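A single protein chain has been removed from this complex, and every other one stays in its place.
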Amino acid sequence: MTPTAAHATTGTPATRRLGAVVAVLLALLVMSGLWWSAEDVVQGSTVRIMYVHVPSIWVAYMAFALTAVCSGAYVSGRSRSVAWDRVAGASAEIGVLFVAVSLVTGSLWGRLTWGTYWVWDARLTSTAFLFITYVGYLAVRRLGGTLRQRARRSSVIALLAVLEIPLVHFSVELWRSLHQEASVANPNARVELDGLMLFTLMLGLATFTALFVWLLLHRQRVILLEDTVADRGLDEAIASRRDEAGAR
Amino acid sequence: MEHASFIIASYVLTFGSIAAYAAWVVRRGRAMARRATREEMPWT
Amino acid sequence: MNRRSVAVAVARKDLAVEAGSRVIVNQVAPFALVVMVMFAFALDNDGILQRVAPGLVWLATLFSMLVVVQRSFAVESADGALDALRVAGVDPAAIFLGKSAALMVQLFALEVVLVCAAFVLYGVEPTAAGWAEAFVTMVAATVGLGFVGTLYGGLAAGARGRETLLPLLLLPVVAPVLIGATRATEAAFGSGGASVSEGWPWIGLLAVFAVIFGAAGSVAFGPLVDE
Partner (left out) sequence: MENVVELRGVVAVLGGFPALAGVDLTVARGEVVLLQGPNGAGKTSVLRVCAGLLPVERGGGTVLGMDVTSQREAIRSRVGLLGHTNGLYLDLTVTQNIRFWASTVGATTEEVAAAMARMGLDGRLASVRADRLSAGQRRRCALASMLVRRAELWLLDEPHAGLDAAGRDEIDAVLRDAVSAGATVVVSSHELERAGALASRVVTVDGGMIVDGGTR
């Protein structure tokens, strides 16, 4: 049975409700971030960038952690269910988007605060490596082959990333701490957040987390559909392959 | 507001790219769903 | 067959292939030397060259490594030998360890050439203790590079677009080696006034890297190269 037009979507009543909540939260976040909240004593108006910057990097970390967990579940589970791999892939893709967003907003913030778009600070550098690592992971997912091949290869790569990222992070941290050419403001300086600012930041985290869940639900369903349609293509290919035998 | 251009730019970039991605996902989902049966979409 | 003797056989075979073809000697080593000379053109200043010589040595090593890794797996796929090894049920961990060992030997030889080139071309003058530290650094870094190079090289070997996939996967992973080996070599060469004792923590980092990827690679190589 072909679904009716109304059903031909990756949405469900639940995701629609979640989507509505996300939309309201986003509107609140923009209002609160740009108008209602006060400017920071130290950072001035630049603190407003943090309300989108911090939640995006938070989502990226969460997404990559989920990718690692799902890849581990795929490798260790007896069932070897490709569903784990779909969630892992969808999550990594969203993570790459959000880490890119946070790198861009971070460098805009850096231009205002430090006077430069990029500094070779430990956190920035290891975040850049994080980005490249998962771009590589997505490239491995596109290598082709059967679903099980894709799942096994990409889950192994995701688990290797779990080893790689702390090593890169640790070495970059060590690199910076021993070679401190500190002329820029300390990026880790504590920002004193008043009530409304703290609320806005928390609102940002909640909003982006809900947004992540919404995107993830849709994206992994799209991957399922892509896999299904590819599989259907296989059915047709098998049928036409069988006809070759009769044709001769 | 001081530095308005940078702040607006970061909001636009953030929400713009997320919106573009979300739109792409939803549209791709619709295109794919049209080629699938309801049994193949366990959420319906 | 036990893992160790198969690994030794694989390593000896890879080195025999190099002895028979001399691709590393005749092509990769000259390439690495040209890179060193090009760095000198780009950074036309004795003081700067001396200061950044350690970083240049390791950058040249990494670039050459990409070529050596591709060569290492081109040998396997030329007549379906990797397929044949898989059909023969040869332990993938043994293949991994053997190919890594051969890669390490080749990389180490390249590094010796590059360090000598830095000595001659860039005018670095280490002390005796510095030479010893440089040697330990090279060993520790090479072991780590050999393991990750083989691990990701095996994955990229069967892939379309392998020439671009390998650097994309490999270069972020080897960032700790580049950082650690460069700092340790700076200490060994005394670049920028660094003292020999500053290098040892970095060598520790290189050793941790080598151990982690040696263990991970033995487990992960099989699933990655298998179809």
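Order of writing sets the chain letters: A, B and C. Residues in each chain are counted from 1.
Please note the rule applied: a residue touches a chain if its C-beta (ideal position, glycine included) is under 8 Å from a C-beta of that chain, and two chains touch if they have at least 3 such contacts.
What you see is a predicted model, and the numbers here were worked out from it, not measured in a lab.
> Among the chains present, which touch the one that was left out?
Output: missing chain touches A, C.
> Please pick, from A:17, A:142 or A:242, the residue that touches the omitted chain in the full complex.
For the chain that is not drawn, the touching residue is A:242.
> One chain is left out of this view; which of C:5, C:27, C:164 or C:197 touches it in the full complex?
C:5
> In the complete assembly, which of C:30, C:80 or C:123 touches the absent chain?
Checking the options C:30, C:80 or C:123, the one contacting the hidden chain is C:80.
> Even though one chain is hidden, which residues of chain A still touch it in the full complex?
Answer for chain A: residues 144-146, 148-149, 230, 233-234, 237-239, 241-248 touch the chain left out.
> With the missing chain put back, which residues of chain C would touch it? List them for me.
Residues 1, 5-6, 9-10, 12-13, 16-17, 20-21, 75, 78-81, 83-90, 227 of chain C touch the chain that is not shown.
In the analysis below, only the chains that are shown with their structure count from here on.
> CA centre of chain A versus CA centre of chain C: separation in Å?
That pair's centroid distance is 32 Å.
> Go ahead and note the Å separation of the Cα centroids belonging to chain A and chain B.
The computed centroid separation for chain A versus chain B comes out at 13 Å.
> If we count contacts the way the header does, which residues on chain A are in touch with chain B in the complex?
Spelled out, the residues of chain A in touch with chain B are 1-3, 7-12, 26, 30, 33-34, 39, 44-46, 48-49, 52-53, 56, 94, 97-98, 100-101, 104-105, 108-109, 111-112, 211, 214-215, 218-219, 221-222, 224-226, 228-229, 232.
> What part of chain C is in contact with chain A in the complex they form?
Answer in residue numbers: 151, 155, 159-160, 165, 168-169, 171-173, 175-176, 179-180, 183, 198, 201-202, 205, 208-209, 212-213, 216, 220, 223-224, 226-227.
> In the complex of these two chains, what residues of chain B are touching chain A?
1-4, 6-7, 9-11, 13-15, 17-18, 21-22, 25-26, 28-30, 32-41, 43-44
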